[in-house]
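For this view, one protein chain was removed and the others were kept in their places.
Moving on to chain A:
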Amino acid sequence: MLETVKLTKSFKDKKVVDEINLYLQTGESVGLLGPNGAGKSTTISMIASLIKPTSGDVKLNGKSTIQNPSDLRKMLGVVPQEIALYEELSAYENLKFFGKAYRVEKETLEVRIQEVLDMVGLKDRQKELIKTFSGGMKRRINIAAALLHNPKILILDEPTVGIDPQSRNHILETVRELNQTQGTTVLYTSHYMEEVEQLCNRVYIMDHGKIIATGSKEELLSILSSEDTIGVQLSKRSEAFTDKIKTLPDVLQVEQTSEGLRIMAKKNHHLLSSLVHAAEKEGIQIMNYKVEIPSLEDVFLHLTGKTLRD
């Protein structure tokens, strides 16, 4: 349905997005994961035809949208990262304004406004000014404004940044409902791994402007099939012990946690005995040892050497 071909954007000789190829199939929910500054928002802006790529193409059903984006725009609903609303107007007035801008017919606009307000759970607050809303409520109206014209493709750019858990759950539920019951194709960017795990069938992982991995959740997790992630609870912290663990054979990464260490290592039945041996030498007791079920966060750590929130 929608694909990018070697999509590139440079700002003053710096490549922010570097030859990205991604595609969305009708009815799919696709996640675009990456830390801050990975190039997610720039990619989205290019896909949405808001900025022109330095090179590459965005195709809708095989047709380039770079020169003539009107067909794409009709099908597209974009939820920007910022609150793109008039704070001085009420939720209803904002939705009416954007509905008129999207040329939703007068007869259906009123009905549609009530539908989207219902969808985001703010029907009873529609007469209140946006500036009186909490961050989470603003984000929900931000989503509602993108849904007025019944878009077939919905692009959400980090829609849950800085909001309360209740609003986050509501937003995730709304997106899931749109995708599963209305068949809306979703491109969801976030640096919250758990949201993408919950919502998306397929995930693209981005770092430094490049796609570094892609696939379904299971496919991505299979990257770690030959590895274990082990949580170790220690009686005390020791830099010397951590350094020693890093030098053990098959240990790939060691991360300090509040309780002890998180070790990523190749599957190795002797690792536990090596750990115990090293701990004894340093006078440290291993209080707990747990092989964790790998998550996309672990995949990201494995691929980039850093966590998503770094």
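Assume a residue touches a chain if its C-beta (ideal position, glycine included) is under 8 Å from a C-beta of that chain, and two chains touch if they have at least 3 such contacts; residues count from 1.
In this text, contacts and distances are computed from a predicted model.
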item	value
Chain excluded from display, named as in UniProt, from "ABC-2 type transport system permease protein", "Carbohydrate ABC transporter membrane protein 1, CUT1 family", "Cell shape-determining protein MreC" or "Cytochrome BD ubiquinol oxidase subunit I"	"ABC-2 type transport system permease protein"
Option touching the unshown chain, where A:3, A:18 or A:93 are the choices	A:93
Touch with the omitted chain, as defined above, among A:2, A:48 or A:156	A:48
Sites on chain A contacted by the missing partner chain, in the whole complex	48-52, 73-74, 76, 78, 80-86, 88-89, 93, 97-98, 100-103, 145-146
